[in-house]
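In what follows, a single structure is set out as structure tokens and then discussed.
In this view, the complex is presented without one of its protein chains, the others remaining in place.
Moving on, here comes chain A:
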């Protein structure tokens, strides 16, 4: 598929960067992948899952640091599973109504009462969620059977016309759901910024670092509600996105002060709240954020200033970070820090076996551990760092955490 290779190339060459852009384009790409997949007669969901997984694996490998890509791939996989379940439930319901005497299907539910379609759907949904005390109690009376019945396409096998109708319906509903997902990605700013007035009061002093569209919209929304407050913007070297943000803020009439990153510690004692964007939020509540954020979070902790992270749900990553400073990071070109050839005169490559005496380190991301974050604001509301894993479990299926083409498609 030309689209896929093109997008992979763009990801590899870092033509597309930023969570929002990559998330949106990944979703669009997967939508086209789903629509182009030829549906077999049986096991349609499995076929879709395989197709998406195959593409997703390549996309993730193209830029592993861009976690939003993996998030969207997993979201799409989750959507396929869910749609499959609900469609099977619908078809199951149809079966129940039309052919009540069909024992073979009901043989699984031995001795059980006739199940309503809603109950089956609920049970099916519960299988996608990790088990918790609550779901155990809710679904207690149900036998474990629905998980079997949900195994793709097994239960829907009566007539060919029925099959094709169901197959189309599945594909169609998956595409519908992906459209909803894209919409959600686009609208996350509105959902987040709606909450701004609840967090920003009059005469507040807010510090932010770098530029995040989410933060910008958040501040705009508070300004529109006639809150007057002051914003300190740390410029965020070496990308200096803070300058862009400052320019955007003053156009909306916000009082803005640009400070150097080095002045963060000096100024934070006069700041009421730190609001920053994130690159990704990990399952443990840790944040992958633009470089310098850990310093800012530490300073905020020192001065007991609330450290608020605003991020859309497409940035919620179901993975737990291991050594994220190194593994989930990217080193950029040294030319941001030192001009090319600037130090060539004082470097003697012959003296030390050809190894240069000087290294320039220019990382892109920082990892902020969960204990430094006071609050996450996503499009579903405010959350504690310790609660993030639960929130994330709503969006992803536990089977998709590791995306490998080899893995079996069963359930």
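Definition applied: a contact is a pair of C-beta atoms (placed from the backbone, for glycine too) under 8 Å apart; a residue touches a chain by one contact, two chains touch by 3 or more; residues count from 1.
Note that in this section contacts and distances are computed from a predicted model.
Per its UniProt entry, the chain excluded from the display bears the name "Translation initiation factor eIF2B subunit delta", taken from "Translation initiation factor eIF2B subunit delta", "Glutathione S-transferase omega", "Myotubularin-related protein 12" or "AP-2 complex subunit alpha". Residue in contact with the omitted chain (choice from A:34, A:291 or A:388): A:291.
Touching the missing chain, out of A:236, A:286, A:321 or A:370, is residue A:236. Interface note for the absent chain: among A:9, A:250 or A:327, the touching residue is A:250. By the touch definition given at the top, chain A reaches the unshown chain through residues 235-238, 240, 243-244, 246-247, 249-250, 253-267, 269-270, 291-292, 294-295, 298-299, 302, 325, 329, 337-339, 342-343, 346-348, 351-352, 357-363, 366-367.
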